[in-house]
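Now for chain A:
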Amino acid sequence: MWTRFRQIFFLVLMMTAVQAAKGQSIRVSPDGTVNTLEQALALADSNDVIRLQEGRYLERNIVIDKPVTIEGERNAVVDAEGEGFVLIVRADNVTLRNFEVQNAGISFMDDNAGILVEEAKGVLIENLTLTDNFFGIYLSKASDSTIRNNTLIASGERETQSGNGIHLWYSKNITIHNNTIKGHRDGIYFEFVEGIAITDNLSEENLRYGQHFMFSDHCTFTGNTFKNNGAGVAVMYTDHVTMTGNRFEHNWGSAAYGLLMKEIRESKVYNNTFENNSVGMYMEASSRNRVKHNDFINNGWALKVMANSMDNQFVQNNFIENSFEVSTNSRQNFNIFTGNYWSRYMGYDLDRDGVGDVPHHPVRLFSVLIEKQPEMLILMRSLLIGMLDTAERIMPVLTPEELIDKKPQMARIQ
Partner candidate 1 sequence: MITIQGLRKKFGSLQVLNDLTLQIPAGQATGIVGPNGSGKTTLIKHLLGLVKPDAGCIEVNGVHLNGSYEYRRHIGYMPQMAQYPENMKVRELIDFIIQMREEEPVFEEELIALFELEKEMQKPLRVLSGGTKQKAGALLALMFDPRILILDEPTAGLDPRSSYQFKQWIKREKDRGKTILLTTHIMSEIEELADHLILLVEGQVRYHGRQSDFIKSNEEQRLEGAVAKILQEVSV
Partner candidate 2 sequence: MKALTIVSYQWKDLFRDKWLIGYALIYLVLTDALIRFGGGGPKALLSLSNIMLLFVPLVSLIYGVLYLYQSREFVELLLAQPLDRKSLFAGLYGGLTIPLSLAFVVGAGLPLFYTGVWIQTGFGTVATVFGLGIALSLIFVGVGFLFGLKYFDERVKGFGFALVSWLFLAVLYDGLVLLLVSTFSAYPLEKAMIGLSVLNPIDLARIGVLLEFDISALMGYTGAVFNRFFGSYLGFVIALSCLVLWIAVPAWRGLNLFNKKDF
């Protein structure tokens, strides 16, 4: 009897569990009985689906503290009217999908975000539009979550009045895929995160960096486009980063870099394109990185490598039509350049093996002069400068003698 009771009890328990897992559906509409998200969340049990009907919900600081799904219809908008947060996720397994989040408030005290995820895992944020939020999506101590197919657009004009688009802090195992981020302070920002995959995002016209991260080992960037950001992309104080197939383009300005690397070690930069940047790649105090198969096209400076960077390898890259190919601040060189294609290479290939017979000096005298006296830039392409460069190439006096590519390719590497 007792055994049987136990069996029935167990069965009922299981059924309830299944019921619970399946969840109820709660409709929220501006003119319905449930007309705010807050009400719906109060009614909802775990695993319920809250369906947000078309309309504008003027709510702020909405706390989601149970595993629910919020799914919107077209033109369902949650608007904080410029004060506080919009949504705060504090539960695991929350899904947010298909609606718009607006106007998290600008603040000098709090990092108000359109969506704040705090100490949660298994969160999925997809197909959302985030418009004019101070911060866009803010993950703090989150893990095992996905942010995909979202559009984040802000129209801040000053860095202090604009937060970051996707901001990660102390998080782990997050996938950020196919988002568009525009007009924020930093498009994507990480600090102290690990094992993050960032794929196929577009980060453009952000006020400061398209992407900015520090102290975040073992992250992967693939297929992203960083375009027209105030200062390009900066990666700092990190080991084992993999950057492949990204585009860094049109980052113009006095402190703009396609990719700025500071204290980066053991990382891979493969198959990226650096095009039309003031400086394509800037490297400082970084070591043992491999830079391979990248295209540097039409940059002011393709590469600036500070002398405190060592044992980096620059192999089989294409340097095409850059005003300056490589510049550095020392006559010493502790890095390896080999097998690259340099469009400024003037040598010949008598044995026709596709490799130039004389080494290429990618550092011009003029770039050394400019490093000392930036105003000289205005003399670029002067016949005089051409003569000085040629003389220096023949008899190096000021340029690093050792910084040469002994196997310059004759044709662009495909």
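Definition applied: a residue touches a chain if its C-beta (ideal position, glycine included) is under 8 Å from a C-beta of that chain, and two chains touch if they have at least 3 such contacts; residues count from 1.
Selection rule, in plain terms: all candidates are chains of the complex that A comes from, given by their letters.
Bear in mind the structure is a predicted one, so any value in this text is a computation, not a measurement.
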* Asked: Candidates 1 or 2: which touches chain A in this complex?
  -> 2
* Asked: Which residues of chain A touch candidate 2 in the complex?
  -> 252-254, 256, 276-279, 298-301, 321-324, 343, 370, 372-385, 387, 412
